[in-house]
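Excluded from the complex is one protein chain; the other protein chains are retained at their positions.
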Amino acid sequence: MPEGASSSAFTSEGLKINRGAVDTVRELLRTLLESGKVKAVLALGRTGGDEGGVGYSLFRNPAAFEANGAALPLLPFMPANAGALLSRLTLEGPLPEPVAAVVRPCELRASIELAKLSQGYLDNILFISSTCGGVYPLDAGIDGNLEEMLPRYWQAMKQGTLDDKVRPTCRACNNFVPEGADITVALLGEADLDEECTLYVQTERGADFASCLEGATTEVKQENKVLERSMVQRDAFREELFATVEVGLEGLIRTFGRCIGCHGCKTVCPICHCRLCHFDSQDCERPAGFYEGELARKGGLRVPPDTVYFQLGRMAHMAISCVGCGMCTDVCPTDIPLSTIFSKVGASAQAAFDYHPGKDVDEEIPLRTFEEEEFAQVAT
Amino acid sequence: MNDKGAVLTAEDGVKDALIGWLKETLKNGVFDAILIPVETPGGDSFAYLLLQDPAILDSASPLPPVMPVQGGKALGRLTMRGRLNRQIAAVVRPCEARAAIELCKLEQANLENVCLITIDCPGVLPLSEYLDDPETSAVRHAGASSAWDRSPMRPTCQICDHFSIRQAPGSDLHIGTLGCEEGTAIMVAGSAKGERVLERTNPPTLEKEEESYSLNGLLEEWAAQVEEMERAQTKTRQRAHADLREAISGTDRLLDLFKDCINCHNCQRVCPVCYCRQCYFESDALKLPPENYLARANRKGALRFSPDTLLFHIGRASHMATSCVSCGACEDACPMDIPIAQVFSLLADRAQETLGYVAGMSLEDPLPLVTFEMDELHDVEQPYVKIYAKQEVQDA
Partner (left out) sequence: MSEEVAFEPKIVYFMCSWCGTGGAETAAAHHMHYPENITPSRVNCTGALPAVHILRPLIEGADGVVISGCHPGDCHYDDGNFRARRRVALVKSLLDTLGLEAERVWFRYVAHGEGRRFVDTAAEFNDHIKKLGPNPLKTRSDT
């Protein structure tokens, strides 16, 4: 059984709608807003003027989800991990009224993980996710260039494959079937997604909200084959990608050699939530004596110091919860393949504890709990 | 400009001459350590190293083709918890020296025991361009540098008019290369500290077969070239700023500028003069209950999330524009290619002009927001034109 999400989801009801997938989602959200069933929707939308950019927005006006409206749900782009955004939205308290959020599986997992870390509340959030075919790198979204990529993206999706210009992190992702969403839109491998759409409804709340849409209710048995095939492809790519990581001290020093210590990776990481990161705190502000001592010992010292220390330290703090969303690689000014490294280390740490970040809000984070009898091999 | 100086010469070029000189200073105890960019182990970038082993200087580069870390920031990190107890030399660009001086005034650096050594700077390549192909980029940069051709450099460097000690007078020592013959450079002292260092070292002087160069002759030639280039660069800068101002002026164009911003705050993180441990724009002051965000979304029809993108940029400018040295680190770090350094250099120039200040020139210039004149900025005070005074008569 391959790692990652089980491929036996979706035994619940499915709604088959006679409308393209993106249009269906638009219509669902428009209806939900207009009827007042949700007070706002977190989704991608246009920013700036006509040849605008793309960013997440909290939409209030149902008109945004009309045909030429500002909202762009399901666009293959992730300018921020929506899990981090939902955490920001609910940091000071739960949402007072229902809000829908269109999120990718990794964003959903980040959201759930953050709730476990007491960084937000899941109450009143209607999660709408999809079987994910990945997103394009951040720089593909500059100056509206994403438009050009859309035909090839959807072409690949219909065939159940991933466009090879989609981020490597996504092509290696084996967690592309969302668990814990209220409504999941079937996208991957749906050859007719331009004309019709299947919505899997996984919760009561999901059923309640989806009932706004007109569509035949059918008990759909999940079509495993496409998803299984995709899983096999992704697992193979994942192995290849993880093999490119240079391990060992020399390898790490080479890889992180060009790190400039901007800590952008930490800022965009949904799991990294500390108000003041340890590596930004006074604990890492070194007095003169430190530098002089290091000089005497080693003959030379990088300034600012603690480059590899920061990377390994951040791993130690968050790899157990890493959802492999890839924001870190996207934001790095020196193109270090951080997500590959962190996903690899994360996967291995998670396997050691048999832990699945973001899968189940009741699954306790490994470092917050323990068994009396475990890890005997660690104690000597 | 004083006439305390020396000539640096080497057949293999200025870089080798300078590295040789630095090695001598380490050997003779003039400096205990040198802070200088060194090639990274992967050969794919440069990082500041504080070194006392002369052998490491063989991989050092005084003016590498990129500026991944701002030298002022490095100096800040090195001395924020107190001055060093050893004498060090920091080999940096003029904008990095100016940033270090600003940081001193902001109490985030201590330049005692630091000898700032700057070099005439032709600029650096955009970081992402360099990373695509470091080898070819290095060659391109070297060629452009020696010809003082700024066209391949970053936009911020193309409009820089603070490239020499004349515009960064806080330097202790400066290597002048502009207008010098190939393989020659001059070294001038900018301060008593620099003079003392020159006296203690003995850079070789030039002796040619046909002519013997006098230091003063070289100095004059160099100074004239610097002045001329400054005039030309200032014109270029003013033109570029005027064009830029038009391109981003007004709500529509401004929000177009920031349409791709993802709020990663890389710009703030790499900025040498943004030193707050926790930035205001990441603090609890902007973390509000969901009702606040929903109300704002309600009022505007939608709310870009995470919110406060424009507030972050203008707000950050309000915090640091008076200390901005237009180094361009922000633009190199932006993942969405926003011309943020160009915009901030425009904002900074105008803000500093309004307050009669130029960032990074001298430790003696007080920071403009911690001081004031009684008689100034009267155009900010809204004149009271009693047009409503008539109303009082009617009221009575």
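We just call them A and B in the order they show up, numbering each chain from 1.
To be clear about the criterion, contacts are C-beta pairs under 8 Å (C-beta built on N, C-alpha and C of every residue); 3 or more make two chains touch, one makes a residue touch a chain.
In this text, all values refer to a predicted model and were calculated from it rather than measured experimentally.
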| item | value |
| --- | --- |
| Residue, one of B:14, B:159, B:267 or B:302, that touches the chain absent here | B:302 |
| Those residues of chain B which, in the complete complex, touch the missing chain | 245, 248-255, 259, 280, 296-297, 299-304, 307-311, 314-315, 317-319, 321-322, 346-347, 350-351, 354-355, 368-369, 372-374, 376-377, 380-382, 384-389, 392, 395 |
| Those residues of chain A which, in the complete complex, touch the missing chain | 46-48, 52, 55, 57 |
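Here, only the chains that are shown with their structure count from here on.
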| item | value |
| --- | --- |
| Whole-Å gap separating chain A and chain B, where each centre is the average of the chain's CA atoms | 37 |
| Chain A partner contacts - residues on chain B that touch it in the complex | 33, 35, 38, 40-42, 44-45, 47-53, 56, 68-69, 73-74, 77-86, 127-128, 131, 252, 255-266, 269-270, 277-278, 282-284, 287-291, 293-294, 297-298, 300-306, 332-337 |
| Footprint of chain B on chain A - complex, ascending | 39-40, 42, 45, 47-49, 52-53, 55-61, 63-64, 70, 79-80, 84-85, 88-97, 99, 138-139, 141-143, 250, 253-255, 257-258, 260-264, 267-268, 275-276, 280-282, 285-289, 291-292, 295-296, 299-305, 307, 330-335 |
